[in-house]
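All protein chains of the complex are present and in place, except for one that has been dropped.
Just so it is clear, A, B, C and D label the chains in written order, and each chain counts residues from 1 on its own.
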């Protein structure tokens, strides 16, 4: 194979790897935005929290409870961390955001920004600003797979497949189940859904929890790849915002597709002009804004 | 032949495939009050939005004094004498009544972009602003902020502000909506008073008001013109009775 | 005499970022405090005080702290200054205000080269000294073509340049480089670029967690198995520890000091571990201790904490302790002393015995000469 | 517990729905200016009036879908004025069919049908519903908005019948429907009445409403200006025409 082609494919794989994270995060953001009209700035911080929960479960929890031999590993963390982060999200919705409904959505953006700072600050204090490696990567996912054009770590392959499955599952839940139907109906006409006797406030809380949980899940998946650091969500959230502006908040699938596509574009950009890779998304955003102000999949609200 | 101030030709707009206004042809005669009625969701407000360029029509043309204004911007329309009010009271809540009116007068001075000048230059307009307020009976409230005015007075303020632009053509969207009976009366009188020398297009549900004020009525239904004419004619129209009142032919005869 | 009746040493380091575990951080503060204790807590009858702050690896944060320390708190000497951008900024600012800085964590050779100042001292190692050991050994072993993965700021670029010089001088060549932001957590795409370049050696012109991440991910992507060699240009034993000796096997790196190099060092290591509740020191920590001692001795010898007098005394002193062998602070502010080429080994003497000394590099070979450095002060 | 007993006994005597001096606002617009009405179990009343008179708003105020409301709304003796919107339907056993039908565009017909949770015992089964509205059976998997107006209206009605609600608030269910479907709706409403449902019907189509209703309320400008029993309709035709005519 032509070495250039090889490199493009290889960077594309890494881009896909990033893309599934973008997809999962913008998915959660879109779900929350759809129902609550809240742009959750803390989404990146929740992602980071998810990664830390995994790290704590593995490396610290045992010590805290005086059983230093205890390491709660990756698989349990994959379940526990989203639940913990989801619960945190629900508390946040229930005790903070709820007071801001009906006000300009800018306030909820600012509130979640504040939450972001607090979470970041706390984790910096307890774990310092640099990354801590996550040692709990499961044995079964160690090693590489030969893709023909590159050696690709098994774990990353797992992340790509798993995330796509999660996105599809979320899509399925939202598009094909009764709960999803309630959510969609609530997005369209919350008043009427309330009039049917559905506890919309509770539904909102649970949805927020679910969206947050997705961020937490992405965090756990990221932990073994990137070292776990308090700032890991900070730069990501801005990229996710750009993804959202490009894709529009229109559809669940739109969020996922845009996320993955942008990851790929970013990856391939690395081949040609690496320094621009971090910014190519923002340039794309400008172009999309000029051509389609409502975003690719957006409807104006 | 009457003098036509505003004309629409096959005006049409669709929202994501839904035709909210279809093939509407209006001819508004200068100096008249023209009412648009129709069931909720018939497209009345949307027609207003089209006329004042808050929406761009998907098809059709709008002519104002014979000029094609279809592609103009909202601000331009206003500057050429077409001014609208809104279905829900539209004032600047934290400005005083006087400042509200003054904002409409201010454009005349041509200083609106002057960010380096003191707003004292605007004081030359105060007298006229108060006079305008007087016209709608708000003189005594000139220094209250709009948010503190009762609902009916806010509508009056809105009309005063609109008038201050000396519009050739005024568009009023449900001017009496949400008012007590007394207020309805006074606003009706007010509209009659200010209609002298200008053209008014209004949307109104209150047929009492419409019958008292309107020279011509257009009935919209599902985005289409159902009937048009003076009150006496329209109110006898069979289609209108059915669509608007839901009274069927036999019943009307009965 | 002593200004304000107290000698104040400010430890301005990275207390929470990428360099807080190996180079700087609480470990550096501990080393300085231990030196003060060992000196007796007083100099010329006046108390010695140590204050510290976190510069967050931001040069602007560092300079405003330094400015305040000097203006308001009357700090006499600023130590540590890990992070080259920080060190360059603070050294200039402090010298303008006649305050001595003794940089140790930062590596760029510009500190005593173009950017040298009257009161700035660079103590421990620099980007010139590092590749002399490591790169020479690798090129001589056949690693002729290099690709750099470089931390994108003063330090990384200096290290890359200095290394490239060594490589070229020995007949090797540089085929490319990727600049990576400090504290990046994903090196995979840069590693792939490096792999695609076909270079024999991937030189890591970075430090701390960055180096660790890069090496780890290179293993993850099978790059080492693919036949390319990794060369960490600045590696601490704590990095080797966190990589594990399996991943780090065969790695050679240059260090200013190794705790197991002689009896004095082993003894100091024990003391330090006791003083800091079991934390093991890295070579910058040892340097922090050594420079504090040197500074206090200079005050004692000068009989004052006046910067000019102390600086002059420091230049005259022979620096020869467990850390610096045959050391001398030159006019440009550089401490010249012996360096060591280490090679990773399976631990023998306890968990921290992760390497052995392969070669001692005499100070005069490791560091540039006064003339070559380009320090404007040196002309006369 | 004795209190609940009292309430139940009281409810038997009192009307099922009893509204007194109901005011409602959208934002600052004061839309309802004191509505009074009542109806007993099994009765059907209509709210008549011109466009914009406030009939829809009356129903929305009952459902808690206005920005502010005052006065009293009692259902089976229980006060609802302060209840949050999502508690009203289950507590009162109410089914609400909104003016614009409220079919959710992003849901299929089946999902629309299954969306409202049960609010009481004895809701109709799907079988019964498809028997009543055979058209719906064929379009089950279509998206909600791809239905004809008539089908949408049937769906809107059908989905609240599924919930077991016994008090139905129906807003202009014949609006924009072909005569044949209007007829079908009429049959459906009659059947419901026979089954003992209590119904509030907002209608423009007096001909449709007249034969079904026990009583008519005329609303204008947010208040009830007249009330005509079914038996008096013939005698009051002039009055009615006056209220309703253009």
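Operating definition for what follows: a residue touches a chain if its C-beta (ideal position, glycine included) is under 8 Å from a C-beta of that chain, and two chains touch if they have at least 3 such contacts.
The rule is simple: contacts and distances are computed from a predicted model.
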Quiz item: What is the missing chain called in its UniProt entry, if the choices are "3-oxoacid CoA-transferase subunit B", "Segregation and condensation protein A", "L-cystine transport system permease protein" or "Amino acid/amide ABC transporter membrane protein 2, HAAT family"?
Solution: "Amino acid/amide ABC transporter membrane protein 2, HAAT family"
Quiz item: The chain left out touches which of the shown chains?
Solution: A, B, C
Practice problem: Consider the whole complex, including the chain that is not shown, and state which of B:104, B:136, B:194 or B:220 touches that chain. | Solution: B:104
Self-check item: Residue among A:115, A:192, A:232 or A:261 touching the omitted chain
Solution: A:115
Self-check item: Where the missing chain touches chain A, by residue
Solution: 39, 96, 99-100, 103-107, 109-111, 113-122, 124-125, 129, 238, 241-242, 244-245, 275, 278-279, 282-283, 285-286, 289-290, 293
Self-check item: Residues belonging to chain B that touch the chain removed from view
Solution: 45-46, 49, 52, 54, 73-79, 83-88, 90-95, 99, 102-104, 106-107, 109, 111-119, 121-122, 143, 145, 147-148, 161, 165
Quiz item: Can you list where chain C touches the absent chain?
Solution: 15-16, 53-54, 58-61, 63-65, 67-68, 71-72, 84-85, 88-89, 92-93, 152-154, 181-182
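Operating definition for what follows: only the chains that are shown with their structure count from here on.
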Quiz prompt | Approximate Å spacing (C-alpha centroids) for the pair chain A, chain C | solution = 38
Quiz item: If you average the CA atoms of chain C and of chain D, how far apart do the two points sit, in angstrom?
Solution: 80
Quiz item: For chain B, what residues touch not just one other chain but two or more?
Solution: none
Self-check item: Interface hub residues of chain C, defined as touching at least two other chains
Solution: none
Practice problem: Sort the chain contact graph into one of these: line, ring, star, complete or other. | Solution: line
Quiz item: In the complex formed with chain B, which residues of chain D make contact?
Solution: 26-31, 33, 50-53, 56, 99-100, 174-176, 203-208, 221, 237, 244-246
Quiz item: Which bits of chain B are touching chain D when the two form their complex?
Solution: 37-41, 88-89, 151, 154, 174, 177-181, 205-207, 222, 234-235, 240-241, 244-248, 250-251, 254
Practice problem: Please name which positions on chain D make contact with chain A in the complex. | Solution: 63-65, 85-90, 96, 98, 102, 104-107, 111, 114-117, 119, 160, 163
